[in-house]
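With one protein chain held back, the other chains of the complex are shown just where they sit.
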Amino acid sequence: MRILISNSSDKPIYDQIVDQMKSLILKGDLTEGEALPSIRNLAKELQISVITTKRAYEELENEGFIETVRGKGSFVAEENKELFKEKKLKMIEDKLEEAVTEANALGLTEEEVIDMVKILFEEFK
Amino acid sequence: MDKILEIKDLKKDYKNFSIKDLSLTLDRGYVMGFIGPNGAGKSTTIKLIMNLIRKSSGEIKLFGLDNIKNEREVKERIGFVYDENYYYEELTIDKMKKVIAPFYKNWSEDTFNRYLKDFDLDKNQKIKKLSKGMKMKFSLAAALSHKAELIIMDEPTGGLDPVFRREIIDILYSLIQDENKSIFFSTHITTDLDKIADYITFINDGQLVFSKEKDEIAESYSLVKGGLELLNSESKKDFIGIKRNSFGFEALTDKKQELIKKYRDKAIFEKVSLEDIMFYTVKGENL
Partner (left out) sequence: MINLIRKDILIALTKWNVITMIFLSIFYFIILDGISVEKRLLFLAAIVPFFIMQISFSFDDRNKSIRVIRSLPVRAEEVIYSKYLGMMIIFAAVTLVLQAILLVLNLFGLNIGIISWHKLLLSGVFIMLVTSISFPAYFKLSYSKSRIFNILLYVFIFIMLNSFFTSDMDMLYSVSKYLDKVNIYFILLVLVTILIYFISSIISINLYKTRDL
């Protein structure tokens, strides 16, 4: 499991953890029912505060990605196909929005952007 | 009862200095960093907690018990690490241990020996022959060998090299894995706290500036950089401390979200370190 924190990023650390964990779960790198490190263990490994990791886990739980069982720890939540698909779509939408914003700032046209997308899809074939 | 340390309205008066109305709380399982410039009252506060000096008024509770009425019980459960070495220099580590160990009901010889081994300390070495770092490690070994639930450290890493300080932080991380122990750690080397601390209490000139979750601090405090034209008598009120130079100003604010909305692109907002907070708070407008 790979989690990398950037101290210089503007994004709060707990947010970075939430995002990265979400990705791992959505991509399938973390599977249903898999045990996650304890909040303290995670804090130690990442050299951050335990309150930060606690918050990250709380948020992940609120969004349905993980489940915490008292005395046992935290686990990746059972896959809810609809929910996950929805979330994946949202994630893709967010990333596209980012890309479009940047393109716009640079002055690219809609066509130029679509061309770029086409080229990228080529790599999957 | 999960307040391991509770201080209410603590006051201590000296001729030229006083601690005024200091209050703070630390829950079990967390790490609190206690910061402040030299002379702010950090050591004094710790001595008051340990009843090495008498308070003028106020309340100090440890594990829910009064720190003076239940002095002995309370100290059984505290592991204390000093900034300087006050041990009997002529004694060997082993002899010093023989002095300290009998005082504790829960002394664990095995734990102590394990720490000596981990820290690479020779028990027959005289204390005066140990380097500052080794002395600190010995202090820590002794503090951790009697099932202490609260570790209080008074500037434990001052004068130690960065490599060493990291090692100590790692040891502290391992310590708090079981959720049962808390650490209260005064220092003016704030980079150590940027990692492990859950809460930060900042004291300046005997008074509490704040006692908050470290994350909260990162979210509400920010360094603001902008052009001098942005500063006027109104806008100055938004800042805790301002530093001007010929190209603009740099200032500290605790109203980050508000100011981001206010200034938008006109100013740069940067992540603030504890050191920045200390600096700007202490220096204030006098820059």
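Every chain is named by a letter (A and B) in the order it is written, and numbering of its residues begins at 1.
Everything below uses one rule, namely that a contact is a pair of C-beta atoms (placed from the backbone, for glycine too) under 8 Å apart; a residue touches a chain by one contact, two chains touch by 3 or more.
Keep in mind the model is a prediction, meaning the values are calculated, not measured.
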>> For the chain that was dropped from the view, give me its touching partners among the shown chains.
In response: B
>> Touching the hidden chain in the complete assembly: which of B:Leu65, B:Leu91, B:Ile171 or B:Ile260 does that?
In response: B:Leu91
> In the full complex, which of B:Leu52, B:Leu228 or B:Ile268 touches the chain missing from this view?
Replying inline: B:Leu52
> Which residues does chain B use to touch the chain missing from this display?
Replying inline: 47, 50-54, 71-76, 78, 80, 82, 86-91, 95, 98-100, 102-104
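In the analysis below, only the chains that are shown with their structure count from here on.
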> How many angstrom between the C-alpha centroids of chain B and chain A?
Replying inline: 34
>> Give the list of chain B residues in touch with chain A in this complex.
In response: 29-31, 169, 173-174, 176-177, 179, 195-199, 213-215, 218-219, 271
> Any idea which chain A residues touch chain B in the complex?
Replying inline: 7-8, 10, 12-14, 38, 40-41, 43-44, 47-52, 55
